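A protein chain is absent from this complex, but the other protein chains hold their places.
On to chain A.
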Amino acid sequence: MDVSRRQFLSIGSAGVLGGSALGFDLTESVRIKQRLRIEGATLSHSLCPYCAVGCSLIAHTKKAANGKTELLHIEGDPDSPVNEGTLCPKGATSLQLAVSRRRVPHPLYRAPGAAEWKQVSWEFALDRLARNIKASRDATFVAQDADGNVVNRCEGVAFAGGAAFSSEEGYLATKLMRGLGLVHLEQQARV
């Protein structure tokens, strides 16, 4: 092959043949590049919300066409001194906390004695919940204990906080339940 000094220099500095600095034929690579569907995902640090171990996560997200941020994948953070890249099965599936095709999007109600669930409105569900809580509270409310001390407590209802509660949600739930007189409050996040 006859290579002029000019060609030679072009290999040595700027590159030739569509960008290969050493003169490799890129025709096929360019064709593949055009066919490949390469997508970018942003990496962010997060924490598993499920328990007090507090494993570090790396979350992969992407801006969707509608402008919303989509969560694509979650993996353990190998840099974390807490979990060193490991996740328990709960943490490894924490993606489903945000994205799950099996999530039920409407309230469902199964009436006493009924075999089937039926879809109801949020208004119906919230109203029903409030009435049942009030009925249970009223039925089991203790104003004074056996020694006559004023205690004003509800012994017939217990509350279990969700593992994925944020601090604010935990505060709100505690405030509300204490307001109702509940004494049996539990928080799964310290299991």
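Some observations on this one:
Here, a residue touches a chain if its C-beta (ideal position, glycine included) is under 8 Å from a C-beta of that chain, and two chains touch if they have at least 3 such contacts; residues count from 1.
Simple rule for what comes next: contacts and distances are computed from a predicted model.
Note on the omitted subunit: UniProt lists it as "Formate dehydrogenase accessory protein FdhE", one of the names in "4Fe-4S dicluster domain-containing protein", "ABC transporter permease", "Formate dehydrogenase accessory protein FdhE" or "D-alanyl carrier protein". Shown as candidates are A:40, A:67, A:81 or A:105; the residue that touches the absent chain is A:40.
The set of chain A residues touching the chain not shown comprises 1-3, 5, 7-9, 11-13, 15-17, 19-26, 28-33, 36-45, 58, 60, 62, 70, 72-79, 85-89, 92.
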